[in-house]
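Worksheet for the structure shown next.
With one protein chain withheld, the remaining protein chains of the complex are depicted in position.
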Amino acid sequence: MTSKNDTRSGGGSLLHRLPAFPPWGAALIGALLVAIVVAIGNDAFLTSRNLSNIFAQTAVLAILATGQAFVMLTAGIDLSVAAVAALSATMLGVLTVANDLPWFVGLVVCLVVGAAIGALHGVLVGRLLLPAFIVTLGGLMVWRGVALQLTGGINTTGLADPIRWLGRGLVAGVPVPAIISVLVVAVSTLVIVKTKFGVGLRAIGGAEGAAARAGVPVLRYRITAYVICSVLACLGGIMLAGRLDSAGGNLAQGFELQVIAAAAIGGVSLFGGTGSPVGAFFGAILIGLIQNGMNLGGVSPFIQQIVSGGILVLAVGVDQFRKYLARRIL
Amino acid sequence: MSALNEAMTAVPLLEMRGVIKRFGGVTALDDINLRIDPGEVVALVGDNGAGKSTLSKVIAGVLQPEDGDVLVDGTAHKITGPTHARSLGIEVVYQDLALAPNLDIATNLFLGREIVRRGAFGWLNTRRMRAEAKEHLDSLDVNVPSLTTPVERLSGGQRQAIAISRATYGGHRLIVMDEPTAALGVRETAKVEQLITRLSERGISVLLVSHNMAQVKKITHRVLVLRRGRLVAERRTADVSAEDVVSLITGAREE
Partner (left out) sequence: MKSAGRKLITAAALGTLAIAGLTACSMESTAPPAAGGGDGECVPEDLMIGYVNPSVTNQGWIIIGQGATDAAEERGVELRTFGPPTEGDAAGQVTVVQDLIAAGADALAIAPVDSSALVPAVEEANSAGVPVVNLDSYIDGGELASFVATDNYAAAQMQAEAVAEHINGTGKVILINGSQAYSTGRERRDGFVETMEEKYPDVTVLEVETEWDAQTAQQGLEDLLSANPDVVAVANAWDGATVAAVPVLAGESNDIYLIGFDGAADAIALMLKGDVDAIVAQRLYDIGHTAIDTAIDTACGEEVEERIDTGSVLLTPDNVEKFIDENPPIMREFIEKAS
């Protein structure tokens, strides 16, 4: 007797296949479109140097957006990522330059502090049930304040060579930050799609009550998601400081909005349950392409902001339309 | 409806003796005595506020009784919570189905108890889960387009079927269901009723809380009538008519 249950997505008409289009598809297509538009307008775009720059420049955004994706999957949000990045970079500067500690000690300390910050966020949100928006908004102000307080507002320059290598080094001609960002995105995607933890995160975002009743360790997974987000924020902050060769409390000011936009453009839903770091990656690339195109064309940053904001709304609209289409077809 | 052991089995699957549940000054369940045998489909009926929901929750381990014994397979247990109840083989299909709509069918079937490969990372054994899901659904004759379909894209009846399949996977023997077809259309209701019957044929018992007398008549073996916390009547379904049951519920007829 033929089983009516197929373990693979069946064939069927094109219309039936269309909703299987992944959430990050829109970001990828958008990025390609923008790339084409910019390439037509600027001869300087399609050079290996410029393209390499773009991947290097957007690496930090991609990494922070990936961390954000973990949290957004649980229907949470982390507004403090840029502040945590700044704090971690500032700490690294203070430890390694002002106090002459070896760079890897500084690096480890910063990542550990980041994990602690993430755990704190996770406990406040998951155990005390405070809204993530409020907790991390407070974090945004507090952690940046701590960073500024640490150095009295002074930026540290002259960071150790390995740190600067993280931000600006090359391996076989490929920028190190680009390699790191691709690795982070790849590993994160595997975790979210192919592990029990990843399934649990998505279940928490999709139907927390059901997940809890099914035996998913909601509190533990939620805290882990916030820890991952903060640790990746620290990594990004250190890479950015290495790239600028400047570590201080004003690093990545206001960057959190770009981070959330990158994730949302990439199809990671603010309501939880859907999305993947691959989307965050393409969302970051899309934003980077717009910035690159504007810089090459000499367009003012005000217009850049308008365009980026418009793309964000458009991307989320496309994603909603895709879901709507899926429901109508069945 | 056959396959039910004609002679009552010696040891009932579930038995309650003198169970009392109070909330402050209110007695929600008063001296409940019942038994459910393997493979039986038992209807639990009563008016609003009669105590159906409380009784289901006591069986499911969500609430603990003040007095009385709950026996599973003849042994008395103090069921401390839903996880404990699950380990005793009792599972509940909730109104909201406890499904994650954004995840696919196979993932939902295994939610919270995924099959993982050896090693520390919790790496999913997706192929095996899909194969076992397919097997389980086939055995219950549940039809779905594809195991990778997100549950939110299924019809209400299909979702109910998945929720029931999930509850029965893993050797659970008593499934408590609260109005499973209340929100479904005629065709889908029929399908779910067939599924319940198949469960019973496989020796799984079902406690069906229902207001739908036609459904009760169609698929249940026995009817338990609750009124104001007391079990006022117990009948074999074959022996009563729908009107009789209604009268028992409202008290127009006494036991």
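Should a chain be cited, it is by its letter among A and B, assigned in written order, with residues numbered from 1 in that chain.
Rule of thumb we're sticking to: a residue touches a chain if its C-beta (ideal position, glycine included) is under 8 Å from a C-beta of that chain, and two chains touch if they have at least 3 such contacts.
Please read all numbers here as calculations on a predicted model, not as lab measurements.
Contacts of the undisplayed chain with visible chains (whole complex): A. The chain not shown here is touched by just one of A:G76, A:G122 or A:G249, and that residue is A:G249. From the options A:P131, A:G158 or A:G209, the residue with contact to the unseen chain in the full assembly is A:G158.
Summarising the interface, chain A meets the missing chain with residues 42-44, 47, 49-50, 53, 57, 97-98, 141, 148, 152-158, 164, 167-168, 240, 243-246, 248-255, 291-292, 295-296, 298-301.
One rule holds for everything that comes next: only the chains that are shown with their structure count from here on.
The distance from the centre of chain A to the centre of chain B, each centre being the mean of the chain's C-alpha atoms, comes to 44 Å. The touching residues of chain B, when paired with chain A in their complex, are 82-83, 94, 96-103, 107, 111-114, 116, 121-124, 126, 130-131, 134, 137-138, 143-148, 152-153. Contact residues on chain A toward chain B in their complex (touch as defined above): 3-10, 19, 194-197, 199, 202-203, 205-207, 209-211, 213-216, 273-274, 326-327, 330.
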